[in-house]
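Working notes, structure below.
Missing here is one protein chain; the remaining ones are kept as they sit in the complex.
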Amino acid sequence: MTENNNILSDEIVLEARGITKQFPGVLANDNINFDLRKGEIHALLGENGAGKSTLMNLIYGLHNPDKGEILVNGKPTAINSPIDSIKLGIGMVHQHFMLIPVFTVAENIMLGDETVKNGMLDQKAVAAKITQISSQYGLEVDPTALVGQLPVGTQQRVEIVKTLYRDAKIVILDEPTAVLTPQEADDLFRIMRDLTARGVSIIFITHKLKEVLAIADRITVMRAGRTVGTVLPKDTTSEKLATMMVGREVNLVIIKKQAVPKEPMLTVTDLHVNDVRDYPAVRGVSFEVRAGEVLGIAGVQGNGQTELAEALSGLRPTKKGHVLLAGKDITNKTPRVITQAGLANIPEDRQQHGLILSYSIGDNMALCDYYHQPFSKRGVMQPKALDENAQKLIKAFDVRTPSAFVSAGKLSGGNQQKVIVARELSRSVKLILASQPTRGLDVGSIEYIHGEIIKMRDRDVAVLLISAELDEILALSDRIAVMYRGQIVAIVDTKKTTREQLGLWMAGAHVQTPQ
Amino acid sequence: MDWKRFGFIALIITLLIGTVVYVGQTRQTPILIITSMLATTIAVATPLTLGALSGVYCERAGVVNIGIEGMMLTSAFFGWLGGIYMFQIFHMAAGVSIMFGVFFAIITGGLMALLLAALSITFKVDQIIGGTVINILAVGLTGFLNRQLFFGKGSVFGGNVPSSPGVLPTIHVPITEIFASLCGSSATCLENVQAINRVFDQKPIAISAILLVFISHYILFNTRWGLRTRAVGEHPRAADTVGINVIKMRYANVIIGGMFAGLAGAYFTIESVPSFEPLLTNGRGFISLAAMIFGNWTPIGAWAAALVFGASQALLINMQIFRDVIPPQLAFLQESYIVGLTPYILTMIILTGIIGKTTPPAADGVAYEK
Partner (left out) sequence: MQLEKQSISRSKQILQSILDAALVPFLAIFTAVVIGGIIIKMVGGNPFEAYMGLIEGSLGSKKALSETAIWATPYIFAGLAVALGFKGGLFNIGAEGQLAVGAVFSALIGYALPGWLGFDLPAIIHVPLTILFGMLMGGVWAGIVGALKAYTGGHEVINTIMMNYIALNTTSFLLNGVMKDPSPTNVIARTPLIATSARIAPIFDGLRVHWGFVLALLIAFLVWWILNKTTLGFEIRTVGLNPDAAKYAGINVKRIIILTMALSGMLAGLAGSVEVSGLNYRHELGFSIGYGYDAIAIALLGKSHPLGVVLAAFLFAAMRNGATRMQFLTQLPVDLISMLQALILLFVAADAIVRYIYRIKSRGERVVLTRGWGG
């Protein structure tokens, strides 16, 4: 971990006063005051939905505040669009990259600020400037590479170069470590330190407590659209920060019993799966998950986990290999057959795959079972049965909603996930496949879902957990497998490994596994 | 563009031309037939080329344009009408009236496109529905006005269709005739040189279409405008974050696309035949879309695909000429029914992707929400 010896300067480069922004149905920013000092790394901490990204989008000019003003270097500004903020020296690296996959690095970087010679795009001049920035800041990028083919860490570097290309002096990083291995995150922190040493000021948005204590010079906590307080890292602890984030005491550690694994429920042998472009994404993966244990698959997104989950649930064809669920061969079977064989699937993208947003909660609760009794008899749907089922599950899983007829789209992210969890876990289930189950959820929902997973484990259900959040994997899993470039590079007992070791595996380094 | 696709296109065109040569060789020399086919192909492919270019501009910016057919139809009508008004009512010279006609057609196309842009970009109507509305509106509007203005009792022209100022003339470009002197006194050589030159004797809109193909290619891939347009069609939010006005870019490109469709409309009533008939566009706006898809949303690719369709139509025309020498096995080629189906069936085959997968712009068809 890097040191933060930075002495805070007195010069305030950016200040937000009284910022208020209302979106339909939610007050995203409520009278926010925030300031950034020159050369500091100021972390903005808060759980999902706290309003951090909204505030940054306002500063960057993607939206306009309803009330309040923004001052840069002491002068009030009128930021109506990114053109204005860019001119003021503000640059932003978004959580989901704003890069065009079919363009080259140079085209992406010059977009909006193109160098033109005789009416034509001057690719050479742009490439030269990129190379210069590259070597100056130690951010290696190839101007002629197609962005879509670059690994995620490199894409992030392109985004950072993009801001420096425009002489940004204030750089906003929105959840930058979500897509990085621990080592890449350390690299990023080094780059950030480097930038601040050259006079760049950084706002760093995150929901990860450990990072914030490691890298920030100051920490501002936001909760439900308001700022709760600004503290120095040395004056606070993870627990205190968590309490500020959530508003109540939070259990950071999950208390669970020792696992008592039984017979293997899921056996995967030499699985090969291709991705949407027909390139190999899963390249010969083998593992097993036993009843009563949680196997966590760690790894940065994009190493084949998505394709693995899709193949296991029948949404993607398997090219080679076998999958056995409780002894039954489910390789390349349809989703319905796999569901009937005892798989519960909590999909990565709940709105895209897990729910029909305009259907009622009740209909969504029966989404995978609508076709048989009691939900449908001889081809005719039975609304009463759907209703009763919905009521039962809403109560059992504590879904916060005024009625079962509300459409799923109107629920919060956490409640939507609860609907999916309720649906999946209410069947008799042998294996739970949970992909990024707590992504984008508030702390309360995260606690709930973690609790459900452990509960099912203790009922002798096998759990396969895929998550990019290493802390989640470490907290929940009994054994951990690391996926890198489509292969499992290590499988260890949780107790017998460390964060650092996992990080190295996630980055592709070959480490001796202590047996 | 990959070679598989170019190869397929070249193959089909060769096949089509070859068939006509085979059938008519007893009547005319192969060179005469080939050049005649090529000349016709280029001419007939004009509305498809322009329609496909229209599609390319719109869709590269992210707006699906099903309404090209309707835009062509309305432009054909108003261009023709404009020329007649200038000629008959304002008594302008025929040539000037014709130019006005073309101008009106282009403006009409732009206006219809403005409507589509407003519907799909500002009002966020589903783009296919928006395009269908344009098409239905076009049929209703042109049918109504056509009847009302020319056939109704109180109509301006009192029940007769006045004569239009005429069609655009063929431009004689002596590209190969420059080399006529090299022929010496050989009669066949002279004949061949003149025949080859016929390929280049085209009318203004046809020539403009080809020029616009290459100009569009340059603009799309080498200029700032083109880069921003493509960005807006691939990842509008990314473009937004670097300060590009997504809405403005989309509006501009759709209107430009409309003007291309307008020029295509002018082809029907000002370059091809100086009269208007309801529904005269006959599906060519939709076939343009197939050409655009097959050309992988590139101007040159779309042009090549349009040429295939043009060649099949040229075959039909030429078969009529050689009607009496068609061998019995190929007699079906006479049936305009069978050959007339080719463009439609060809389109469907292209859309299956069997001849090559195509990739539309990533944000094509999705309304942009801030």
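A and B label the chains in the order they appear, each numbered from 1.
Criterion: contacts are C-beta pairs under 8 Å (C-beta built on N, C-alpha and C of every residue); 3 or more make two chains touch, one makes a residue touch a chain.
Small disclaimer: the values here were computed from a predicted structure and weren't measured.
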Checklist line | Omitted chain's touching partners, listed by label | finding: A, B
Checklist line | Listed residues A:381, A:396 or A:509, member touching the removed chain | finding: A:381
Margin query: For the chain left out of this view, which of A:118, A:149 or A:352 touches it?
Written below: A:352
Margin query: Can you say which of B:10, B:31 or B:139 touches the chain missing from this structure?
Written below: B:139
Item checked: Contact with the hidden chain (one of A:96, A:190 or A:395) -> A:395
Margin query: To test your reading of the contact rule: which positions on chain A touch the chain that is missing from view?
Written below: 313, 315, 334-336, 339, 345, 347, 352-359, 363, 367-368, 370-371, 376, 379-381, 391, 394-395, 403-405
Item checked: chain B, residues in touch with the chain not shown (by the definition above) -> 64, 66, 119, 123-130, 132-133, 135-137, 139-141, 143-144, 146-148, 151-154, 282-283, 286, 289-290, 293, 335, 337, 340-341, 344-345, 347-348, 351-354, 357-358, 360, 364-366
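Everything that follows uses one rule, which is that only the chains that are shown with their structure count from here on.
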Checklist line | chain A residues touching chain B - in the complex, by the definition given at the top | finding: 60, 62-63, 81-83, 86, 92, 94, 97-103, 107-108, 110-114, 116, 119-121, 162
Margin query: With touch defined as at the start, can you tell me which chain B residues reach chain A in the complex?
Written below: 222-224, 227-228, 230-231, 234-235, 237-245, 362, 370
